[in-house]
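These notes are about the structure you will find just below.
With one protein chain removed, the remaining protein chains of the complex are shown where they sit.
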Amino acid sequence: MPPRVYGRGQQALFLGPSGLPGLGVLDYAGHTYGGILGRASRKRCQLPGYADDKEQVLTRLRRIEGQVRGLQRLVDQDAYCIDVLTQISAVDKALKGVAVNLLDGHLRHCVRDGMASGDREAEAIVTEASDAIARLVRA
Amino acid sequence: MPPRVYGRGQQALFLGPSGLPGLGVLDYAGHTYGGILGRASRKRCQLPGYADDKEQVLTRLRRIEGQVRGLQRLVDQDAYCIDVLTQISAVDKALKGVAVNLLDGHLRHCVRDGMASGDREAEAIVTEASDAIARLVRA
Amino acid sequence: MPPRVYGRGQQALFLGPSGLPGLGVLDYAGHTYGGILGRASRKRCQLPGYADDKEQVLTRLRRIEGQVRGLQRLVDQDAYCIDVLTQISAVDKALKGVAVNLLDGHLRHCVRDGMASGDREAEAIVTEASDAIARLVRA
Partner (left out) sequence: MPPRVYGRGQQALFLGPSGLPGLGVLDYAGHTYGGILGRASRKRCQLPGYADDKEQVLTRLRRIEGQVRGLQRLVDQDAYCIDVLTQISAVDKALKGVAVNLLDGHLRHCVRDGMASGDREAEAIVTEASDAIARLVRA
């Protein structure tokens, strides 16, 4: 079990296999996972906004993983393109459902805490949330 | 290796674990995968439109599966909401990339074949493709 | 000039031309505009979140209106489908830009005020914002 409380302002620079930042992504335990460039943001709250829903979020992500494996089976078996596309639309919808859920928890907890921490923190946390919404809307 | 050629008009009704249609999804080999309701369309071409790119499509789907597992690790480790959301946007973008790629192959092969098979088949295959595009655009 | 301050909790039921709710939309001055069913939400802040950017938002919406008129001219002149589609994608992107901008102002002002007004109001305003984000992400 990972610790449920972590310090404010703890900033982990994501490092790639080569040790260069931004060339790969290390997750919070140091495992790499493929193909996403980036680095972690500064955590702006004690607990993540999804702390109360964590098991439900994990269940939904596991189901999505199963759906992506199902997609591979369909392709491996030469399924009809349209059937593969239909399932991709379903996975996409499921992913966006998780994102909207995470955003809700983020607003409800992290953004609320940040707003109570003064004008500067309020500005910063809203800018960060708006950027995440923009990425999602345009994804 | 699954057979690379299958008969036209072969229609598999997807059955759920309960044996009732539409309550679950069986893939083309009879494995269930979770949470997507639906049934297979009538295959309208001898080979899927992605036949030539099959390995590349599978590689991209495997990478997406890895990304979804990475999402689970992030959540399991109480990563900051914004970091989880950023990765969800990346997975979403990758999935849509696969979809656009599949549609391209579908138009290039299946739709082209269908259009050469007479007016009625041309109408049917375009309606089907447009519906898939609509689902994707609105996903 | 409309009044810049309006009372809390003022709820306008949108009425259609027939006087039945939900069959049409009256805007805030009583003009109908076509094709959107709905009714106004309870206003949860004294000034809209875009109050400081109002002129900029109006300018962007006027430009989008010009783009939609441009689309009509293209269609009227039998422009090539692909050119019409390219412009639709551009209009879509511009609209989403306005939406992300409005959401930013909404979080920065209305949601912040609501969060300072106690737990119940905080819950309600976040639920409302999440619903708007969900509609936008799925639009």
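For clarity, chains are labelled A, B and C in written order, and residue numbers in each chain start from 1.
Please note the rule applied: a residue touches a chain if its C-beta (ideal position, glycine included) is under 8 Å from a C-beta of that chain, and two chains touch if they have at least 3 such contacts.
Just so it is clear, the model here is predicted, and its values are computed rather than measured.
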{"item": "On chain C, residues whose C-beta touches the chain left out of the figure", "value": "2-4, 6, 25, 27-29, 31, 33-36, 38, 40-45, 47-51, 54, 57-58, 61-96, 98-99, 102-103, 105-106, 110, 128-129, 132, 135-136, 139"}
{"item": "Residues of chain B in contact with the chain not shown", "value": "93, 96, 99-100, 103-104, 107-108, 111-112, 115-116, 122-123, 126-127, 129-130, 133-134, 136-138"}
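In this section, only the chains that are shown with their structure count from here on.
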{"item": "Most distant chain from chain B by Cα centroid", "value": "C"}
{"item": "Classification of the chain A:chain C interface as same or different, half of numbers criterion", "value": "same"}
{"item": "Geometric centre distance via CA averages, chain B-chain A, whole Å", "value": "23"}
{"item": "Centroid spacing, where centroids are CA-atom means, of chain B and chain C in whole angstrom", "value": "34"}
{"item": "Multi-partner residues of chain A (each touching 2 or more other chains)", "value": "93, 96, 99, 103, 129, 136"}
